[in-house]
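One protein chain is absent from this view; the other protein chains keep their places.
Order as written gives the chain letters A and B; numbering starts at 1 within each chain.
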Amino acid sequence: MAYDLSFAKEVYKTSEVGYWIKMCMQCGVCAGSCPLGPHWEHSPRQLFQLVRAGKMEEVLKSDSMWMCTSCYNCIVRCPRGLPITHIVHGLARLAVEKGMADPKQPTRRFAVEVFWDNITSTGRVGEAGLTMKLYFIDGIGPGIQRGLEMKNQALGMLKTKRLNPIPFRSKIKGFAGFKAMLDKAFELEAKKESNA
Amino acid sequence: MARRCVMADGQAASQTILVVGGGMSGLTAAVEAAEVGRDVILVEKRPYLGGRVAQLNKYFPKLCTPACGLEINYQRVRNNPRITVLTLTEVQEIQGSEGDYTVRLRENPRFVNEKCTACGECAKACDAEVDDEFNFGLSKVKAVGNGHNMAYPNRYAMSPEFAKTPEAEKLVAVCPVGAIEPKMEAKESTLHISSIIWATGWTPYDASKIRPYGYGRIPNVTTNMRIERMANKFGPSGGKIVRDDGKEIKNVAFIQCAGSRDHNYLPFCSRICCLASMKQTTYVREQFPDAKITIYYIDLRAMDRYEAFQKKIEADQGIRWIKSKPARIDADLESRSPIVIGEDTLTGVRYADKYDLVVLATGMEPNIAASPVPASGMTYDAYGFLANATTGIVGTGCATGPQDVSGSVQASTAAALKAIQSAAKARG
Partner (left out) sequence: MEKKIGCYICTGCGINEALNVKTLTATVAKEQKIPLVKNHAMLCSPEGVEMIRNDMTSEGVNTFLIAACSPRVHVETFRFGTPMIERVNLREFAVWGQPDAATDKDAKEDAQALGEDLLRFGCIRVKKMNNPEPFEDPGLSKTILVVGGGYSGMTAAKGAADAGYDVVLVEKAVELGGKVAKMHRLTPANPSLPGKDGLQETGAKALCLAVETHPRIKLYKNARVKQTVGAPGLFDVTIDQAGSDTVERIGSIVVATGYNLYDPNKLGHLGYGASPDVITAWDFEQMAREGRIVRKSDGLPAKRVAFVQCAGSRDKNHLEYCSSTCCTVSMKQALYVIDQYKNEASTCVIYQEIRTPGQLEDFYRKAQNEGVVFVKGDVKQVAANSGGGVKVQVADKLLRGDESMEVDLLVLATGMTPNIDTTDPNVSSNLNLSDEERAKTVLNLDYRQGASLPSLKWGFPDSHYICFPYETRRTGIYVAGPARRPMGAASSATDAMGAALKAIQAVESISRGAAVHPRAGDLSYPSFRKEGCTQCKRCTEECPFGAINEDDKGNPQFNPTRCRRCGTCMGACPQKIISFANYSVDMIGAMIKGCEVPPAEDEKPRILVLACENDAYPALDMAGINRQKLNPYIRVIPVRCLGSVNLVWIADAMSTGYDGVMLLGCRHGDDYQCHFVRGSALAEIRLSKVAETLSRLQLDSARVRLTEINIMDVDRLPGLLDDFVKEVTALGEQPYKPF
């Protein structure tokens, strides 16, 4: 049944700033502001109305919230002041928590399988390693193919010094502190979840 | 016009009502109170009365000219010895309480005295031009003039900057009746009055603050108030709605809530813009019978019997209604045409549509927010509108919230009663 608010209330409560969804007036500015707008299955506005309509599956199984590049255009322009970027990230996270996010969703794979390890291992992004890992995520064949497709871009970036070709980088200064921070964050999150 | 602070038939000064603002609200309040038999002093900071409505081409829903009702009101002012009009005048300070206020006024110099016959010789001889505030900067006007062709009082005034120049001195000799006085100085005066009606109206929201819409940056993005002036036959383009390059207009978009209902700008709804844009579609239709018109809106707010007006406009098959607040406007530099970008919320389609002209339906910024009542103990709302909590000083029209003309007139008629009640209390 639509507009049963149990899902909406769950979202309002659990996902970071989800309660802001209540305030959306369905004007559509967010969709028009988003540089990736046309690639979303549901625009943020639509996601919000779906949440309010109680359409849990349609929301959490959609790949819309994985499209966000955190450019913050929508937040700046939203006439109701909704922190859209954060809400959308919250929805993505809820989808993962509920096991409803598609494990093959490329953004998600990049985040979970590539980016996280890359950045936490040294404390900084190793661009070459990151790229390599992303290209070869599905095996050697597709990796080579992707690499060739992007060859010109890569060379161009190299030439203009926008890409560091050295795959391995040293850890940041004070890496231990960084690690401690991460551990603490994990601990807090776990506590929050067990409370919820 | 001689100033009479103690009034015609000796009504005690303490029963006099001061009306601040000479637009539709102030005019109405003044005239309605005076026709009951009260003495009224009406002060206006511009050189002429009429306020915002004087700048409008037509009223919704009747599509009649505001000049008609203004003329009647001016007639009522002229014929009523109980009303004293002070133009170019601002209220400096209010002290006292209901029934017994002392008000300090400042009358800014007009640089043209009471002898002026509005013959126009000075303007003919004057080469200096200033921005035409009446036409929202769409044109220039002579530095001495009567404001606009239906101005009341029809007396010339000189721009203060120009008055300082030697050219102004030269005009002294030009005037056949000796009315030009570039050395005229501001005058201060003090009044004793019983109650005050505050009717200082509104200013169109500055569209250039709405950065994503590119007003002032992107060609052929204009505002609703500019359209009013353009469509007015005595306006800067002789009544033609025009692009900056004079190219034909075939496709016009109106963007509602441009700066209204938006926490980045004005969070409230400005009430009139939906109906104003609907009205302006008739201007476009009249001039460009085949033009396509698009209205981007969030909610169409044609309250009560204005619904009939919406129905009337909806009958125009050439109008597209899109429930969407556009996210931004891009410029197509080659065609000098704006591209409106957003999501149609009823279809989910993301659009990027090019128009010959885009009209931003900008809202109302209360003047009172920038210039509050110079008295203590006033209450304002979150946006600076005056709360009607204080007796003795009564807000009306757009000083208290966004209003249409009828609503302002209603509220001002009501305000006249409140002011009279204060006077009745003062009488004991």
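Please note the rule applied: a residue touches a chain if its C-beta (ideal position, glycine included) is under 8 Å from a C-beta of that chain, and two chains touch if they have at least 3 such contacts.
Bear in mind that the values here come from a model prediction, so they are computed numbers and not experimental data.
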{"item": "Touched by the hidden chain, restricted to displayed chains", "value": "A, B"}
{"item": "Candidate in contact with the missing chain, chosen from B:Cys119, B:Ala173 or B:Ala186", "value": "B:Cys119"}
{"item": "Options B:Ala163, B:Ile210 or B:Ala411, residue touching the unrepresented chain", "value": "B:Ala411"}
{"item": "Absent-chain contact - pick from B:Ala125, B:Leu300 or B:Met378", "value": "B:Leu300"}
{"item": "For chain B, the residues touching the chain missing from this view", "value": "1, 24, 31-32, 35-37, 59, 62-76, 78-81, 115, 117-119, 149-150, 154, 177, 233-234, 261, 267-271, 299-308, 311, 345-348, 379, 381-383, 385, 387, 400-403, 405-407, 409-414, 416-418, 420-421, 424, 427"}
{"item": "Touching residues (missing chain, whole complex) on chain A", "value": "1-5, 8-9, 22-26, 46, 49-50, 52-53, 55, 80"}
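Keep in mind that, in the parts below, only the chains that are shown with their structure count from here on.
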{"item": "Whole-Å separation of chain centres (CA-atom averages), chain A against chain B", "value": "49"}
{"item": "Footprint of chain A on chain B - complex, ascending", "value": "212, 257, 261-264, 298, 323-328, 341-345, 348, 350"}
{"item": "Chain B contact footprint on chain A (complex, rising order)", "value": "25-33, 37-38, 42-43, 45-46, 76-77, 79-81"}
